[in-house]
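Removed: one protein chain of the complex. Kept in place: all other protein chains.
Right after this comes subunit A.
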Amino acid sequence: MIIRGVQTDADERKTHFGFETVSEAEKTEKVYKVFENVAKKYDIMNDAMSLGIHRLWKDRLLHVMNPVPGTKLLDVAGGTGDITFRFVDYVRFRLRCQTRRELKSRQSLSWQQIAESYGQNESKSLGGSHAIVCDINKQMLKVGKQKAQSLGYTKGVSWVVGNAEELPFDDNKFDVYTIAFGIRNVTHISQALEEAYRVLKPGGRFLCLEFSRVNNPFLSRLYDLYSFQVIPVLGEVIAGDWKSYQYLVESIRRFPEQEEFKAMMEDVGFLKTEYHNITSGVVAIHSGFKL
């Protein structure tokens, strides 16, 4: 008879929480608390810390994605909805251009027929596109949903509390899976990648926007200085939370660098994997396809 200890595996296996070493169960809880604390000030802090540049990074992600109307998007760790709102704007713009082009080609039709074509497009809100924002943190989603209501992003957007390591979605459902500044907070990154592979349709695209390694040594020094001296102070002054932002900068250093993460994607089965460095590698967009 084999006698096993009462401790579960998660309590025994160790992982990192920033520069601390903690058990895996602890990490999940600590990360949850971090985002619960920062949720209300999340957007303001992003603007302050990156001097508004995070908006450009997210815009770039959408340009790489280049979605067409009818796309089904799963925005994991989507929190306050930044990526999803940009997706909706992009798709709406394309739909308007499409509608205009179609109407131009039909100028010989009667007024009734043109009116009917307007009616068709209204009923398929966003032209059949749908975005689901999935996040493990209820506070972040609450802030996101309120933002959506006040900015008018209610049609075609759904909000779900879910774990990236155990997604509540069926296989082969989504055209695009994005995870922006979220994957470094996941306790088991490979599991999240496997789930991403599972829920994507064949031909679907995985996109990850995340902080990465700066390749220029001089810039790297400057970046380190800024990260460790300025950001936690901003965190204390604006959000009243030094520790959460200390965790943030440490977690960035702990995340695998570009090539390593690309290899992790390939291990799970993604093909045509590549990454684009932005701002000298401060941020990188990793892309892969399920083929």
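In the analysis below, a residue touches a chain if its C-beta (ideal position, glycine included) is under 8 Å from a C-beta of that chain, and two chains touch if they have at least 3 such contacts; residues count from 1.
Simple rule for what comes next: contacts and distances are computed from a predicted model.
Chain not shown in the complex: UniProt lists it as "Protein preY, mitochondrial", one of "Prenyltransferase alpha-alpha toroid domain-containing protein", "Elongator complex protein 6", "Snurportin-1" or "Protein preY, mitochondrial". Among A:Val34, A:Met65, A:Val88 or A:Ile136, only A:Ile136 touches the chain that is left out of the view. For the chain missing from the display, the contacting residue among A:Leu167, A:Cys208, A:Val249 or A:Met264 is A:Leu167, taking the whole complex into account. Note on the undisplayed chain: of the listed residues A:Thr21, A:Ser158 or A:Ser190, the one touching it is A:Ser158. In the full complex, subunit A contacts the hidden chain through residues 72, 130, 132, 136, 138, 141-142, 145, 149, 154, 158-163, 166-171, 173.
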